[in-house]
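Note that one protein chain is taken out, while the other chains of the complex remain in position.
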Amino acid sequence: MTTLDPTVEGALPETEAAGRGNHPPGTFRVCATTGLTVDLAAEKFIKINAVFAVVFLLLGGIAALLLALTRWSAVHLLNAEWYYRMTTFHGLNMLILWILFMEIGILYFAATALLKSRLASVKAGWAGFACMAVGAIMLDAVILAGKADVMMTSYVPLRAHPTFYLAIILVAVGTLIGVINFLATVYIAKRDKTYSGSVPLVVFGAITAAIIAVSTLLHGAGIMIPTFLWSIDVIDHVDPAAYRLVWWGLGHQSQQVNVAAMVSVWYLLGTLTVGAKVLNQGVSRTAFLLYILFINLASAHHLLVDPGVSAGWKIWNTSYAMYLAVLASMIHGYTVPAAVEVALRKQGHTKGLFGWLGAAPWKNPGFSGFFLSLLIFGFIGGITGVTLGTEQINIIAHNTLRIPGHFHATVVGGTSLAFMALAYYVVPLIFRREFPLRWMCRAQPYVFAAGIVLMSLGMSFAGSYGVSRRSWDVEASGALHPVSYDPSVHVWLGVLGIGGSLAFVGLLMFVVPTVLAVFFGKRVEAKMPAW
Amino acid sequence: MTKEEKSGDLIEKESEHRGDGLHHAPGTFTLTLILLVSFVVYYFANWKALADVWHVR
Amino acid sequence: MSESNDPPVHWLERMLDNTWLLLALGVLIPAISYTLWGLLELANLKAATLP
Partner (left out) sequence: MSIESPAKNWLHAPTGTERAWIGLALLWCIVLTLAMPYWHFKGKQNSTGEAYTVEPTRFADRVQQFVDSNKVGEVNGTPIAEPPPGGDAYLQAQMWRFYPVLQFKKGQTYRLHISSLDIQHGFAVLPINMNFQVLPGYDHVLTITPTMAGEFPILCNEFCGIGHHQMTGRIIVTE
């Protein structure tokens, strides 16, 4: 296999030396590798957000291993109390904390480096970060203290300690401040004409993520504030059906933020790793527009077998108004790899249908992580998601293990893996530290992807026999009326356990080199060493 | 839109002519076709599974 | 934005460049189609007669 040397040099054009945007002197540096102007304040925020993100990834990952080893019925590690506690802890650390901290970092990067702009407000940056950090620490503390065994969804009238709701509100407010700071930066960049024409595609994708995030966080405030007031007995009732409806405006829409951010990262890594160009700006941006307009209706997927909302509401919203957001994902699923294919063909890898794919830089974890993320998201996450989210099909899927089987392929195999791939560029370019243990980095995306795929398949198959998600004991031992499953269920739960453990190894293979690089890595003085 | 490309293949020339758009990505197209076929199979298999359960309204 | 001698910019392109319009649409569409419609249906449920 030919390894394309993915030196960013050559893959990127010489950026004009003139454009310094609106940075006051002394507040920016020019990246020796990419030629981008890096705002020093924004750089600081990208760094602390990334560090916090990785800490929560590790915490959530440890919980993940414990959960996988509990669902693996032959091991059944934790007791019931800690199993449910860890499920709550894992969900919030992974789906909320790891991903939100990463996303704020990505937004700050997109608005400042790619638009050659200063950050709109450093104070707002600190305020947002402080809210998020304090909220996150409170959240983890109250869960570990055993005061909030309510799952990530915390469906009322199941009740957690008020600190739990307050912590989520703080995280949401902090994130909203970050998102507004991003939008304000986009505004001042346009006002100060730091770029001409339209914003770069990656920034457009980041704007898409930010817009979805605004809707998400408004729903979050709309439900968590009344729930907090209920938890301190200021109001006496929160309607459970209304809670589910508005809560999923937070819970599912936040996953759409991930989709938009992940697709932007795909485009970015396509450019950074093989010099891919956007084939058709209009097509890619229109696809993002379809996300902005329609993807948030998909929160209805969680209410398909609920009482109260009508079939009309379910069908219309479940179809995202006509599957237009699915169309958007199918478009990105073509344009992203096609851009890679065109770039590699232009570099001379023209043999056959897939010669370009064989010649791709598979030893560059930035590339392999990104491409595996694309494949897992599309082939497993996307297909299962649209199918399970069909109004009637949901009857045979709701709250079974098929659901986590689906979203681990989208959020973990898709988003998390893409963000890890991005980190292989963030650390040398933003932290300016070299990765040690490069063999481990090269192998990491494969190990992690294999683990997640196995785990996702194990969950999906076990779920198709009706095994419930979030159940400590699949055999329901001690229950008044016994429950039994097809014996193959235990084989699939074993696959889940093995896959989950393998994914945890893959996670450590990411965290260890990243932490070593950030704190002890060799300084990158000039250009980033090629992967 | 000014572009200077090292390779002078025909498709690139033509695509410059038209602005954006025309490109040659048969591998990706094949991959996406495989995706579509898997999608169709999985989707209808689920409708089939649904048709086997109790009737409910 | 564009100088007078430029060809006119397509409406879709102008829309895609208008972050604030997109923000408004992105918040309003789900708020109406998902949230308001859903809450209205829940609010209009009848009490059970329990025959």
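We call the chains A, B and C, going by the order they appear; numbering starts again at 1 in every chain.
Just so we're on the same page, a contact is a pair of C-beta atoms (placed from the backbone, for glycine too) under 8 Å apart; a residue touches a chain by one contact, two chains touch by 3 or more.
Note that the structure is predicted; figures quoted are calculated from it, not measured.
Asks: If the full complex is used, which shown chains touch the chain that is missing here?
Replies: Its contacts among the visible chains are A, B, C.
Asks: In the whole complex, not just what's shown, which of A:69, A:440, A:483 or A:505 touches the removed chain?
Replies: For the chain that is not drawn, the touching residue is A:483.
Asks: Which of A:252, A:408, A:432 or A:470 sits in contact with the chain that's absent?
Replies: Only one listed residue reaches the unshown chain, and that is A:470.
Asks: Applying the definition given at the start, please give the residues of subunit A touching the unseen chain.
Replies: The missing chain touches subunit A at positions 12-13, 36, 80-81, 84, 87, 114, 149-151, 153, 155-158, 195-202, 239-241, 244, 267-268, 270-271, 276-283, 303-311, 313-315, 318-319, 322-324, 326-327, 330-331, 334-335, 338-339, 386, 390-392, 394-400, 464-466, 468-474, 476-486.
Asks: Contact with the hidden chain only, please: which subunit B residues?
Replies: The missing chain touches subunit B at positions 1, 18-26, 28-29, 32-33, 36, 39-40, 43, 47, 50-57.
Asks: Touching the absent chain: which residues on subunit C qualify?
Replies: Given the touch definition above, subunit C has residues 1-2, 6-7, 9-10, 12-13, 16, 45-51 touching the missing chain.
In this section, only the chains that are shown with their structure count from here on.
Asks: So, what's the distance in Å between the C-alpha centres of subunit B and subunit A?
Replies: Centre-to-centre distance between subunit A and subunit B: 24 Å.
Asks: Per the centroid of Cα atoms for each chain, what is the distance between subunit B and subunit C, given in Å?
Replies: Here subunit B and subunit C have centroids separated by 28 Å.
Asks: Residues of subunit A that touch two or more other chains: which are they?
Replies: In subunit A, 282 touch at least two other chains.
Asks: So in the complex, the part of subunit A that touches subunit C is made up of which residues?
Replies: 183, 186-187, 198-199, 204, 207-208, 211-212, 214-215, 218-219, 239, 241-242, 245-246, 249, 253, 282, 285-286, 289, 292-294, 296-297, 299-300, 303, 308-310, 313, 316-317, 321
Asks: Provide the residue numbers of subunit A that touch subunit B in the complex, in ascending order.
Replies: Within the complex, subunit A touches subunit B at residues 279-282, 330, 333-334, 337-338, 340-342, 345-346, 353-357, 378-379, 382-384, 386-388, 390, 392-393, 395-396, 464.
Asks: Give every residue of subunit B touching subunit A within the complex, in rising order.
Replies: 5-7, 9, 12, 20-21, 23-32, 35, 38-39, 42-43, 46-47, 49-50, 53, 56
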